[in-house]
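Note sheet for the following structure.
A single protein chain has been removed from this complex, and every other one stays in its place.
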Amino acid sequence: MTIFLQSLLSGVLIGGAYALIGVGLTIIFGVMRIINFAHGDLVMLGMYASYFLFTLGNVDPFVSIVFVFPLLFLFGAILQKTVINKVLNALPQNQILLTIGIGLILSNTMMLLFTSDYRIISTSYSSGSFRLGEISVSTPLLLSFVITAAVTAILYWFLLKTDTGQAIRATAQDRDAAQLMGVNVKRMSVLATGIGAGLAAVAGSLISPTYYIFPQVGQPFTLKAFVIVVLGGMGSVMGATVGGVLIGATESLAGAYISSGLKDLVVYVLFLLILLFKPAGLFGKSRV
Amino acid sequence: MTTVPTEPILEIKSVSKHFGGLAANSDVSFTMDEGMILGLIGPNGAGKTTLFNCITGYYPPTKGEILFKGGRLNGMTPDQVCKLGMVRTWQKVRPLAKLTVLDNVVVGALVRTGSVKEAREIAREQLHVVKMAHKADFLAGGLPIGERKKLEVARVLATKPDLLLLDEVMGGLNPAESEDIIQLILDIKKRGLTQMVIEHDMKAIMRISDRIVVLNSGEKLAEGAPQEVVSNPEVVTAYLGEAHV
Partner (left out) sequence: MPPTPRNRGLAVLPIVLGIAGVVALAILPKFVESPYALQMMVLFFLAVIQGEAWNLIGGYGGQYSVGHAAYFGIGAYTVIVLLQSRGIAPWWGLFPALLLAVLVAAIVGSITFRLRGPYFVLASIAVAEIFRLAALNWKQLTNGAEGILLSGIPPLVIAGVQITDFSSKVPFYYMGLALAVVTVLVTIWFQGSKLGYYLQAIREDQDAANSLGIPLTFYKNVALMISAFFTAFAGALYGLYVGFIDPQTAVGLDISVQIVLTAIIGGIGTILGPVIGAALLVALSEALRSNALTDLLVGIGIVNPASTIGQFLRDNLSHAHMLIYGVLVALTILYMPDGVLGGIKNQIRKRRARAAAGGAA
């Protein structure tokens, strides 16, 4: 029972970061109907940004998100305007290949610039933990989960309460209808990519104290993000939030009860099963 | 073939199709005899295309039964239905854009033969039938709408069907092109094929149909000879009224 609770808790805590990654992917998909295969590489960029802010500027990784979000927002927005925008009407296969290409460019550029050495951020609390009865709670994971929850709350407020947020949701619901209603869908696409990139990077920053940082670290996150988004229903922010936590917990439990090497395998098998039997995801068709 | 001539080629028995709460078809029944042209009319959204989709295996009907040449079609896939000899065209045409016009028709012909050479011969014949032989080597994606519609017809003819379902093959055509298609449909009838034709152009449908079925909000509103149907007051208010205002 302790093992169960322990893995469930760690899974849920890491699931918070997964949720941010998934939400970023789902917003981009919702607005542009493009699956971003470079998404994990944006997480990687966030990790590196926090790493350098920490080592060069002594900025705590959890604080660094206030720099990392705008930085990667800008990066995502520019990427949308200069490249992704050109394939909005292309075949889905071609859109996917393009973003795979972008991912390769990002990870390999980082490798050229900073080698493929593994880096770590060792903060005072990196390996800290406290006990809650039988269960030990990792301090950095708990902190990151709390911040994730705050970021998610802000995001929901933005999407539900602000005009821009509502315009993004309208575009995700029905691009043509939104355009007819006077929504500047081009701008929404830029914004959505910016927000998606920013959220992925923030997730990267938040997990950076507990992960190795290297150029190829992003790839598994890309795949995990798909699983989360498909699980929650493509385009559903709510679904991605819940999906992230579910996948975090599943992975952690699979790691504890099957084998830590096979936890990803379990997740992919689950993914195939969802694709086959519940392709609309657990939360049906509702978008954003 | 052991089809008894008196047996209808197609029987639609109380077919219903629901999308969530929307009844796109409810309790539609009618039959078709071999060699006839049946006109299927009704206002936009009446459920005509949905009925085609149910008949040809794209949607499983929510309720009801479809018999083709005496056999049940329920649960069959579109390719199986095609092999049995029933094939449909698409209201929103679906050319195989990056294939040539000829190759589009070859694809249709291949359902009856394993030989590509033979399929090409069939395809060339069918292109002649729709008067598009000169366009054989053009890419289908580059054709104007009138020729795309003709290509749809040539392609389904190449599958050597017994029953053709034509979904608005005159939609969006100019009068001369429409006249071509009308002649084509009448020629096909002369060859003994059975056809069900969805069309909004009342003049055309009156000319070609042996019988007309009217759908409205998913239900069969009327059925009968063309003259009977157009003088049916219910049809006039529900359909003709709306279409002519």
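Should a chain be cited, it is by its letter among A and B, assigned in written order, with residues numbered from 1 in that chain.
One rule holds for everything that comes next: a residue touches a chain if its C-beta (ideal position, glycine included) is under 8 Å from a C-beta of that chain, and two chains touch if they have at least 3 such contacts.
Here the structure is a predicted model, which is why all the values come from computation and not from measurement.
Colleague: Quick check: which displayed chains does the absent chain contact?
Modeller: So, taking every chain into account, the missing one touches A, B.
Colleague: Return the single residue from B:Lys48, B:Arg88 or B:Lys220 that touches the missing chain.
Modeller: Checking each option in B:Lys48, B:Arg88 or B:Lys220, the one touching the absent chain turns out to be B:Arg88.
Colleague: Using the touch definition up top, pick the residue from A:Met44, A:Ala77, A:Leu98 or A:Val190 that touches the left-out chain.
Modeller: Final answer for the missing-chain contact: A:Leu98.
Colleague: Looking at the full complex, which residue from B:Lys48, B:Lys69 or B:Arg155 touches the chain that isn't shown here?
Modeller: B:Arg155
Colleague: Hey, which chain B residues sit against the chain that's not shown?
Modeller: Spelled out for chain B, the touching residues are 56, 58, 77-80, 82-83, 87-88, 90, 94-100, 102-103, 106-108, 110-111, 114-116, 119-120, 133-139, 155-156, 159.
Colleague: Using the touch rule from the top, list residues of chain A that touch the missing partner.
Modeller: Those residues of chain A that touch the unshown chain are 35, 83, 86-87, 90-98, 100-105, 107-109, 111-112, 219, 223, 226-227, 230, 259, 261-262, 264-265, 268-269, 271-272, 275-276, 279.
Assume only the chains that are shown with their structure count from here on.
Colleague: I'd like the Å distance between the centres of chain A and chain B, where a centre is the mean of that chain's Cα atoms.
Modeller: Averaging C-alpha atoms per chain gives centres 48 Å apart.
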